[in-house]
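Take this structure, written in structure tokens, and hold onto it; I'll ask about it next.
Here the complex is missing a single protein chain, while all its other protein chains stay put.
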Amino acid sequence: MQPDLTAALSMRGIEKHFGSIIAVDAVDLDIPTGQICGLTGPNGSGKSTLFDCCTGLQKATGGRVFAAGTEVTGWEMHRIVREARVIRSFQKAVVLRAMSVEDNLVLAGQMVAFPGFAGTFAIGAASRARIRGLRERAGHVLELVGLSHMRHAEAGKISFGQQKLLQFSTMLMADPRVILLDEPMAGVNPVLIERMIENINRANREDGITFVVVEHNLDAMKALCHRLVVLSRGRIIADDTPDVVVRQPEVVEAYLAG
Amino acid sequence: MLTDVAVNGITAGSVYALVAVGMTIIFGVLRAINFAHGEYYMLGTFGAWWAIETVELPYLVSIPAAVVIVGVIAFAIGVLVMRRLIDAPFQIGVVATLGVSLVLQNVVILVFGGSYKMFDGGWIEPVDIFGAGVSQQRIIIVIAALVIFGGLELMVRRTRFGKTMRAVAQNIEACKIMGVDVPRVVTGTFVLGCCLAALSGALTAPVTGSLYGGMGTAITVKTFAIIVMGGVGNVGGTLLAAWLLGLMESAVAGYLGLQFRDAVAFVALIAVLTVMPGGLFSRRERF
Partner (left out) sequence: MGSDMRLRIGGFAGFLALLLVAPAFLGEYQVHALIVSLTFLLPALGLNLILGYAGMLSFAQMAFFGIGAYVSALMAMRWGTPFWLNFLAAGVVAGVVALPLGIPALRLRKYSFVMCTLGFAVIAQTLAKNWVSVTRGDLGLSNVPRPMLGLWSGGIEIRGITSYYYLALGLSVIAVLAFLAIVSSPAGRYMIAIREDETLAASVGAPTWRYRMAAFVLSGVFAGCGGSFYVHYYTVISPTIFDPYYGNTLLVIVLGGGVGTLGGVVAGSFIFVALSEVLRVAPDIRMIAYGLLLIVVVFGCPEGLLPLLMRKLRRPTHAT
């Protein structure tokens, strides 16, 4: 099957083996631009591994990945982020704990403000002006997500839910086309989940960012996603609107079995 | 010439192997690089020398004497220093063991003086092997290395202590939860590793013929090269890497000149790691 070159993200035959264990088994998936696509499935069904293979954290055993028509198979993570503007979050490592909230955002914005390697070593007036610009932008983003009051706090000292929101805002600093969120709501209290959903929706609506969200919280997924894909044992077993998917017998069975 | 090179290489390699295997098992349980490891080799040589010169023991008895002396010292250091390295960041381990190395080296220099000493003992009668005269001591060293490596493999696989050691090396957190006395395993492994280094020192002394307080440093750095090349925690790989290094060194010393010998280990190390980041005998990178 030909990859869909108009899709924000197009995966063809992605496979990942760990020895004899097959974590991801020939997955084909197209995420059209502007979609919020949920990805769910029992533990160990290969969701995170699929993420890893698309974002360069792990090398897929086989298959190809395209981002907006460009093949990114085998690229290192930083290159996929920079050139394909596909950026991801992590379940556990969330923010740089020793840095301030604002510095976390500035760091993420640097790749936009300083595209060249040599340029990052500059400390002249132009470089300082760009950093000032990033700080201003960080201020706006923090206001949008509702973290302004913590701007100068040490990132490791704010609550875990707030760290997840912070992580989300750092990704906005990088001008992404696609954001992959790995369990953005796990371990977060209901109020902040609400706020996270709002923020994802706004970024999708106003900035046209495409989302792929791995999440177990099906209520949140129903509220958020245009489409829900279910993985089980490394294969896609359902792919439709959330309301339809949660009623499919294979899905119910996979969840009960998992 | 070729036989000489081979014999010297295998002997030196066996000596390195005995020191290196101790370092490898210590690294396994502690995840710390022991910068003082060569000092226990030095202490072993000094222990045997002291037993012969001062207590006037025969060489054969001086070997276990040296091992026991070093075992006691290692136990003290294990309790005072090494136990604290459990869960410590690795820089802490580097600096702490460097400190231990300085202390041990300079205490020996303070007590026995900084000059070279002659080692009088051992069996240095030559035996004829393939037309080359090989001293009995060299043969003993190689046999000792083989026996000890066999014993270690058995111990690690069969005995309770060996199994616990492997468990700690694999997952220290799980062992703590299971109620394994991790500090005891660490101390035990450390003492065992140091005793092997001491044994190596006592066995080698008749071949090298001389000893001095600073002799451990060169051994320490070569040991690093061996355990990285052999693959950490890989007992068999350590022996092979040690022999390989011994042979390469002896070839370089024989054909190029003695002065280049000490750089061989690291040229080989850098070359090996460039091509095979996991060492010679492992596909995976684990160090």
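Order of writing sets the labels: A and B. Residues in every chain begin at 1.
The rule we apply is simple: contacts are C-beta pairs under 8 Å (C-beta built on N, C-alpha and C of every residue); 3 or more make two chains touch, one makes a residue touch a chain.
Since the model is a prediction, treat every value here as computed from it, not as a measurement.
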item: Omitted chain - touching chains that are shown; value: A, B
item: Of B:60, B:76 or B:92, the one touching the omitted chain in the full complex; value: B:92
item: Given A:81, A:142, A:203 or A:254, the one touching the chain that is not displayed; value: A:81
item: Given B:16, B:224 or B:243, the one touching the chain that is not displayed; value: B:224
item: In chain A, positions touching the absent partner; value: 55, 57, 76-79, 81-82, 87-90, 93, 95-99, 103, 106-108, 110-111, 113-114, 117, 119-123, 127, 131, 152, 170, 174
item: Residues in chain B touching the chain absent from view; value: 27, 33, 81, 84, 88-92, 94-96, 98-103, 105-107, 110, 217, 221, 224-225, 228, 232, 257, 259-260, 262-263, 265-267, 269-270, 273-274, 277, 285-287
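We adopt the following convention: only the chains that are shown with their structure count from here on.
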item: Rounded Å distance, chain A centre to chain B centre (Cα mean); value: 49
